[in-house]
Each structure stands twice: as structure tokens, then as C-alpha cells.
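Removed from the display is one protein chain of the complex; every other protein chain stays in position.
Per-chain residue numbering starts at 1, and chain names A, B and C are given in the order in which the chains are listed.
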């Protein structure tokens, strides 16, 4: 029997149904981007090295946001350690040179608004030139305000931005890998904690555990913040861990700023058989920028020039 | 400040935007419906009396379904004890003579397909003539295949039928009573166990416990059956109780065919302050009809004439 | 079921005359959902990357055929239409060709945001089957009937929308959307409806087919209303009116050329669909024609109201979805021609 082949990987075709060009990075700043050499992903990278990359990711987030003049600071900065661990700590099997390799592990950003951290991570891994980060949110940029698969940016597996949807896509991918293709790829998906209020999260969780998708790892960015305020005031999501347990997940609670703890958690997830794992990563929104740390008001705004300068100084 | 009044209670106006008539019951069967005297709701009714009413409710379900030639047998029959307890065991504050009384407790059938048991319960309480049960699912009937508020049947608080929606409506009513009107009415809602797969159930649960709606009681008809098979095979919902607990509910597991146990559970729900209660009622689909009992294939079909006769004989 | 008076007349006519002017013969009745079910099996046999997601109503929307034949490529999702759509998107982005089917009421409305973002904006190769469409579902009533999803799905960019006219075409259309790359939605019904096309009747995704020639008025129909349109055309012929009947089985993308020719050559259009008049097939054709060739149109469909319980044929009559209303609309629109 044949497989009906179709093009599943995005090309750099620009927007759907149009011949709109893709924005070319024009801005050249004094960031040393031209000479940047991408970091490699390795379990041999020390925790300190991964932490240093996380810092670099954060710096690039700040630079991109100040240029964009809109966008999300809090979640991206706060989750940078998670991304650094995933992409540079030897956790994920991924290859920036061969981004659509069939055997790659996949990452789906369910909390689509947090894309600055994903873009920055991908650029630091060498998926595309760092200069392009400075096109964030601009007309025809491949770095859309929320990930747009139509723009064909390497490393972006799916469009996301409507909360609660990415996890279900990740479940579909994990199901495809484990039960249809029967390969050993792993799928990772990160959700916000406010995002846990969307019912599709729990549908997806139920589905993943029903089908025993032990190749799926969910990371909850547990920063206790969402747009309107503290999560417990806007809509209580606690007890988070009990919820995932009751939905059939192996759960691990971890300090989301501790690279070593994160690495152990991911290792435990890989070793867990018969059920998916949820890593509840306690983070601070905006961490570690002093004036953003743990402040929900930084959910969705960019630093202005002065604030960016302070932040970049704190991030050396 | 004034309240802006509008008509919130349905009238017998027939279908929306049309002058379609409401079907009048024509069928007169040898069921003694003309001389039927409604049962009263009282905490003084003994468990045996309530059980007897449950049996009568079941008989009327079978009669209506065989006449309709389509519709759901399993859930309605299996949950009749729950309905008898609610409406006749002195649990709910309701008045068939004044169905839209402002101080009434309200019942929302989230599992809309189970409406034959609700219709039969209401008729047995005297909300409308029993003869009308025989119009079930017929053109212009007030007894629509799934509850239709537009038909103005007394006792039908909301249209339902799309699974997972009724509970949210019940939450809105409980919120209205407790936090806006600040009255002491209670709201009850029954869901199927397959219905727990819909994410809106968990959104609604989270919302109800966030707002501490202790005037809300959810009953899960835990019959382990849904259309395609046993619930654990179609999509595992266990551990049901842990899920509701993790979503902030007080939970009670109970034999859904034991009137006394059900009464105690409802009393416990009333006495529980600061959080809503979920009663997980273990039932058998189609109970106690021998050839239906615990058989998911009876989810959505009516008995034929011969089967109905057997069932009615078993239900004396 | 659905043995409406008009159909009975038609049967009589056919048997009296021995042949009809449109060349189609009634071959009994069978619901389009069975065509969907059989089409899935055909696809399953041809391609190993076709997978099916069940929505706890597999024996209603006939995904059960695929489940029985290819259990290892069938996945039960329970009752979670939103997430089933997301899982389908994930499968599509992994190189599979996933079909998810439920009642149209839930396969287009419970998951609209998912269709918009995860399927269409993603341009994911997801196929959605929406069953129990229209009011001919019958006694289940308004919540399980669906009269709005042609509007809801055709407004989504990248979506292909097909509404086959009978069992045989449903099977062809199912195979065609499986082989087409991109998001697709197929609408089918629960109740047995006339079978009249054959293996040889042309079907091409994206093409409307002229099922009966005629130049006085063009009746553009989809789904079971195509048969009603053919019946209406036979009746109209008795009054000397020569109606063109067009089976617009692909509603998006619309076959503009065929519609434009009809407007130019007939000068008047009637549309017929088991859907709200609002924003459906009629709307799609009106939107196109006012830009190219504004001609008088009349719409046969449900007039902005919910359905209700009843026998399918009673409901079709009550809501005005039979050849009778098509005939009246045709006469009215012809009278309006300039």
C-alpha cells in the first residue's frame, strides 16, 4: 500500500494565497549578530553553559521586543531556562541544519504569545540568522506576533496563538509517532498556567493518557500570572499537579529556573513508560529582570528603550 | 436603579419565529393517564414510595419511547432513581403549579439526550398531562428529541443536547442566585459520564469552584457506557472522583439506584459550604430492564413493541 | 423515510414515460453517510497514511466501516470534537491524512476556532466529515440538526467544502478530498435519500455539473436538494419551462465558470439547499453573480429559524425544502426576468 504524499513542511512562501515577500532583516544593530556562532545542543553542555545560553536568549528577546514596540516580555523571559534546557541541554533531538528531519523531536508552543523566546532560542541554535529577530512583528516578517506556519520559519512546527490548541496538536503528533509511524521521536509542548483554564487542555490531557502517549512531555510554565492579574485571582488553577495526575499524567514539580532540576525532570519524563508526563515548572514572570520579576503587568508589553537598556545591563 | 425586565420564562409559543402550533396529545392509550393524580414532592415520602415513583417514571419512559419509535432508552431508565429522589424525595424545591416561581430550585439536564426521564418525571409531578408524553419527538411536540426551551414546556429551564453545555448554564444560574440575586435557591445539573470528555465540563467545574458556588450540585450518571462502547474503551474518564476533587469539588460516590443513599448524598451536598458538590452516581444503563441492563447498545434506541411489553412487565 | 409526495410523483412519472428528460433514474434510497463510510474504506485500501478519528458516533457517521477494516489506523477520541480536530491537525502535520467525523453540528461548531487556526491557518491536510446535516435528521430535533455550517466553513480561508448529492457521489467525493491536499469539509446526511447518480456520472472536485440542460432558469442545488431540483425540472417541463439543473457539489471553491454560464444563458437562478438561506450556497452564488452578471435569484432553504423534531419528510415539507418550493421559486424568478 502506498502513502499519499503531500508537502507537510512549510516553505518560505510567505503569506497564503499571495505572492507577498518575506521581510528581509534590514536592521543591523551593534549586537554582534553578524559574527555570531550558534550554540550547539549537547548533554555535555554544563548546567552553567546552558544557563549562559538562557541569558543570551533573554538578551535577544529584549532586543527584539524593543525593536517591535509591541509583544510579550513576561512569559518569554520567565521561561528562557526551560527553552535553553530543551534545545541546548541535550534534551531534544533536533538539528538546525536539517530542521524538518523525519526523526526529529518536535516542540509545539501551545502558549503562542510566548513566541519571542522560541524565536530567540531557534536563532541561537542557528535555525536562522539572528538579525531576523529584529523583524519581529513587522510586516511580512517570518517572526509573526504569534507563530504562523505559513511563513515557513524553520523550527516552527505549527501556528499557535489561540490558547489551548497547541497541546492537542502535540497530542496528534505524539499519537502519529507512537501509534501510526511507530518511531521513537518525542513531542514537547509548553503551555501557560492561565492557559490551563481552557477546557481543550483537559480534553487533550485525557486523550494523551487514554492512548498512553509516553512520548509526550508537557511543560506548564507555572508563573502564577496571566493578563488580568494573579492566576488565583483571575481563575484559580490550583491544585495544578492534582489535575494532571487525575487526568492520567505522571507529574513532576520543578523549579523552572534551575537547569539541573529541569534536566532531571526531562530525563524522568523520558524514562516514564505507559503514560505522558507533565512537568510543572515554577517560574517567575519576567525573571530575572528586576522591574519585571513576578509582575503580571509585564505579560504583554515590551520594554521601552530605557527599560531595555536596564534589562540588558542586568542580563550580562 | 431599575432592573431592565425581559421575558425570561418560556411561553407556549411554539417554534421560534413562526406560528407553528404546539402538538396536542392525541394518543389515548390504556395507561390510565386520564385519571392520573400527580405524585407530590416531600421529604416525608419514604424511600419505598420514591422507589415506586421511579418505577412509574420508567414505565412512562418505555411507553413514550415505543410510541416515538426513536430515542434514548439506556440513560433515562438508568437514571430514574436519581430523578425520583430529586423531584419527589424532598430534595428540590419545586412547584408544578407555579413552575417558574422565582424561588424555585432549578434543574439543568446537561446530558440532553436523556430527556425522556426528565419529561416523564415532570409529567409524574403534574407539570403537564401525562398524555403529552406520547407526543415525544413528534412534529410540533413540546417534548422535543432534545429539550427545546422554545417549546415552552413547563419545567424545561434550558435547551440542551449538545453535550458539555448544560453544566455551564447551571453554573451561570448558580452564580446569579448566589452572587447577584443573593437568594438561597439551589441549582442541580446532571451530566453523563461520556459527557465528561467534553472540556467545557472542566471549564465549568473550575469556574464553579473558583466562585465557591456551594449552591450547585452536579450529578454524574456514572454508567460506564456511551454510544460506541464502554467508557474506558472509548475514552477513559477514570478516576472520575479525583478529577472533580482536583477541580475543587466536594465529591460523593454513591449507588445511583439506592434512594436512601442518594437522599443522604443530596443532604450532604446541601450541608457543604464553600464549594460545589459532585455526586458520582454509579448506575447501570437501562436498569433494571433485564435485556438492557448495563448494555451500551441501548444508549440510543427505543424498545420495539414486544420489547416494551417485556420491559413493562418487568417494571410492575 | 423522506418518501415525499414529490418523489412519489416522480417515480410515477418515470414509470409512465419510461425515461426522464434529465437522464437520471431513481435507484432507490440510501443515505450519503454510507457513501462517506465506503469512501473511507477505499482510501484506507489505497493509502496507508489515511487514519480516522472516531467521535463516539462511529456507527452514525459510518466511520465504523473503516474501524472494522483498519482497526490499527482508527483512533477513538470519545466526545471531544475540539481536541479531535487538533489531534487531526497534529496527525496531518506529521504526514498522515486524518479524517475526523461527527455530526455537523459538532464537527463545524464545537471546533470552529480549531478549524480556523489549527487546520486552515496551518493549512493542515485535515478532512472533516460533518454528518446528520440539514433537518432531515428528524426526531432528534434542533440541537442535532445543522443548518449553519456551510456559512461557517466556507468563510474560512484555505477550506474546500463539498456537499455531495447522493450516496454514489458521496463516495466519490470522500475519495477526492482524501486525495486533495489541504483542509476539506464534507457534508452528508443521516436519512436515506434518492440515489440517482452512477459510477459514470462525472464528478470532479471543484466542478459543478450540469445535470439537466435548459435555458429558462437554472436551479443550482446541493445535497439531497439536487434530486428535488430534478423532480421540479420535470414538473416545470410540463408547463413548458426548460430548467437547467446544476449540481453544485463543491461549494468552495465555487465553479464560477459554470455558474456564470448559467446566469448568462438562463437569466435567472434558483438555489436550493438544506441550510439556512443566510450565507449558504445561495449566498455564495449571489456574491459571485452580483460581481459578474446580476440576475434575479430566488432561494429555497430554511428561512432563519431552528429546526425541530418530526419525521424527515414532515420536516422537509414544513420547512419548505421540496420540489414544490423549487417549482414556485422558479416560476417567480422567471417572472422577474427583465
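Structure notes:
As a working rule, a residue touches a chain if its C-beta (ideal position, glycine included) is under 8 Å from a C-beta of that chain, and two chains touch if they have at least 3 such contacts.
Quick caveat: nothing in here was measured; it's all calculated off a predicted structure.
Touching the missing chain, out of A:40, A:140, A:181 or A:272, is residue A:140. Within the whole complex, the absent chain has one touching residue among C:297, C:316 or C:330, and that is C:297.
The residue touching the chain not shown here, chosen from A:48, A:98, A:228 or A:309, is A:228. Among the residues C:106, C:167 or C:319, only C:106 touches the chain that is left out of the figure. Considering A:81, A:157, A:177 or A:195, the position touching the chain not shown turns out to be A:195 (whole complex).
Within the set A:41, A:159 or A:251, the residue that contacts the chain not displayed is A:159. On the side of subunit C, touch with the chain left out of the figure occurs at residues 105-106, 108-110, 112-113, 116-117, 120-121, 142-143, 148, 151-152, 154-157, 269, 276-280, 282-284, 286-287, 289-291, 294-299, 304-306. In the full complex, subunit A touches the omitted chain through residues 15-18, 20, 68, 70-71, 112, 137-141, 144-146, 148, 150, 159-164, 194-195, 197-199, 226-228, 233-235. Counting over the whole complex, subunit B has residues 1-8, 16-17, 108, 148-150, 157-162, 165, 167-177, 179-181, 199-200, 203-204, 206-207, 210-211 touching the chain that is not drawn.
Here, only the chains that are shown with their structure count from here on.
Contacts between chains leave no pair untouched here, as each chain touches all the others. If you average the CA atoms of subunit B and of subunit C, the two centres end up 35 Å from each other. If you average the CA atoms of subunit A and of subunit B, the two centres end up 44 Å from each other. Rounded to whole angstrom units, the spacing between the C-alpha centres of subunit A and subunit C is 41.
Within subunit C, residues 77-78, 80, 82-83 each touch two or more of the remaining chains. Residues of subunit B in contact with two or more other chains: 197-199, 235.
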